[in-house]
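Single-structure report; data block below.
One chain of protein is taken out of this complex; the other chains stay put.
Which chain is which? They are A and B, in the order written, and residues in each are numbered from 1.
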Amino acid sequence: MKITLEIVKHIAHLARLEFSEEELKQFYQQMVELLDHFARISELDTENVPPTSGILPLYNVMREDNPGPTLPREEALKNAPEEESGFFKIPTILEAED
Amino acid sequence: MLKPTIGLEVHVQLKTRSKMFCSCPVEFKAEPNTLVCPVCLGLPGSLPVLNRQAVEYTIAVALALHCEIQPFSQFHRKNYFYPDLPKGYQISQYDLPFSRNGYLIIETEEGEKRIGIQRVHMEEDTAKMIHGESISRTSGYSLIDFNRSGVPLLEIVSRPDISSPQEATLYLMELRSILRTLGVSTANMEEGALRCDVNISLERGTRTEIKNLNSFHSVRKALEYEIKRQEEVLKEKGQVIQETRHYDERAGVTLSMRTKEEAEDYRYFPEPDLVPLKIDPPWIEEVRSRMPELPEDKRKRYKELGLFPQEAATIANNPELANFFDSCLSLGAPGKEVANWLLSEVMKYLNARNLSIIEVPLSPEGLVEFLTVLKEGTISSKIGKMVIEEMLQTGDGAREIIERRGLAQISDPVLIKKWAEEVIKENPDQVSQYRQGKEQLFGFFVGKVMKLSGGKANPEILNRILKELLLRE
Partner (left out) sequence: MIFQPAHKILKEIRERNLSPVEVIQATLEWAQKLEGKLRSFLVLDPEGALAKALMLEEKLKKGEEVGPLAGIPVAVKDNICTRRMTTTCGSRILENFLPPYDATVVEKLERAGAIIIGKTNCDEFAMGSSTENSAFFKTANPWDIERVPGGSSGGSATSVASYQVFLALGSDTGGSVRQPASFCGIFGMKPTYGRVSRYGLVAFASSLDQIGTFARNVPDLALLTEVISGHDPRDSTSLPEPVPSYSKELDSPVGTLRIGVPWDLLQEGLTPEVKEAFEDALEIFERAGFAIEEVSLPHASYGIPTYYLIAPAEASANLARYDGIRFGLRAKGEENLISLYKKTRGEGFGAEVKRRIMLGTFALSLGYRDAFYVKAQKVRTLISQDFQKAFRKVDLIALPTSPTLPFKLGEKVQDPLSMYMSDLYTIPISLAGLPAISIPIALKNGLPVGMQIVGPALSESLIFKASYLFERESGLSNLKPPIVEELSA
């Protein structure tokens, strides 16, 4: 399995990360090297092995449907880069690039 | 005409008291960003904890839709970036959804039809964004309110078993009435508590998707438009493009949204902050035991009472009306007569005022008393219409109204005979014509006597007496 610079560019887009061309090439080199090393796991036979997504012996952890306290609005908004009349504010969402 | 194949994907907001993964209250008219906490704002370090009620509501819906509830299900993260999605992923379900393979039954003009349900799963709602119309696009910003973020949602995906816009509407109505009967959602499309995406293709054709339809009317109109459009495309160019379209409500047309150059890649993986759900039969049965009777079963029961399918459906699919109807039945009233009055005079009154049965002072006891009074012959059906309207307005009892307004039927044969004799005496020409065989004049005499009685003469007694007098030479 060979990854290409194009794939790395696509991954960067999916992850919403901006890279300069130079950075991207460096990342590409490193990813090739790392994935090459990681591909070692493919030599293991995992035919009948179930995947582990969590290691806890827990099921059905739930809370009762009781409303609780909320954050005061100024607390909710205090870290916002921009706000307006109680809303979080962002630049226009025209998606010209996509 | 080519046969359309339609599938619906419906999102339903559950009517829990708190959100799906945090304890923020669920309300729809609060000030922006006042029903938020670190969890539903996606702040660093916060963690989700599942709302038991949301799970039990989902079990109930899955049961009502005859789905197989999976003994083991899991939440997944669906990864994509959008400002209304605070964590950059939505907690949803993927290859281990809550339930699959169900159906619901719609009552079409040709009879019952089963529409398959592919899956019912749980996910969290996104925040609300204000842009577009309210703020001009050129002004260059959008506002976000996270009150809706994390409200529990059900995603209900039908199989492509729907074959007309009418059936799509019936499907949605049936679904809505199930959700309302279960009390798990307001299922109000206008408020966004029920949202609908549709998939449609014509025989052998490619399908298109129309997203975010927010009223029954839009669903029907969008489908009608899209069927026509696809027919024309097939006639002219021969190939429908697979794409997502948007329904422009004002223009009544569907428009192509920008096609994405790349396939969506949501990079699903199991949500490590939540543990799996194991839903065992005892839990399912416990939820089932608390479930009210479903519209489908109600319809069946009503039809057995002698109601026509459409009558049964109208009552069964309106939970409030069905409750009212059932209360009347339990008071011993005959179903067919209750249905006749409910679906004619009562519904006419309610529809004209846009009211629901629980918003008027008429009680089931009141209606049953009314039917008794009617049966006793105290009033005629014609007077009955007047009485019931007043009952709907005031909530007063039928007897009370009849007495107050002096509407009781006059059944005294002596009195009726006196009026009849008077009419016969005053109309000698008609009497002799009748006696010579012009029997259609009988109605004329009835009318005259009724008029004299102020409309209150018991028609049965009146008929008998009048006939006797006319036949007597």
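Convention: contacts are C-beta pairs under 8 Å (C-beta built on N, C-alpha and C of every residue); 3 or more make two chains touch, one makes a residue touch a chain.
Bear in mind the structure is a predicted one, so any value in this text is a computation, not a measurement.
Remark: the absent chain touches shown chains A, B in the intact complex.
Residue B:Pro48 is the one among B:Gly7, B:Pro48 or B:Gly335 that touches the chain not shown. Residues of subunit A that touch the chain left out of view are 1, 3, 7-8, 11-12, 14-19, 27, 30-31, 33-35, 37-42, 44, 46, 49-56, 58, 61, 63, 71, 75-76, 78-82, 88, 90-98. The missing chain lies against subunit B, touching residues 38, 41-50, 77, 79, 81, 83, 86-89, 140, 144, 146, 263, 265, 267-269, 272-275.
Simple rule for what comes next: only the chains that are shown with their structure count from here on.
We define each chain's centre as the mean of its Cα atoms; on that basis subunit A and subunit B are separated by 41 Å.
Residues of subunit B touching subunit A in their complex: 16-18, 22-26, 31-38, 41, 49-55, 74, 81, 83, 129-131, 137, 139-146, 258, 260, 262, 265, 267, 269-270, 272, 274-278. Considering their complex, residues 10, 14, 16, 53-54, 56, 58-71, 73, 76-77, 84-95, 98 of subunit A touch subunit B.
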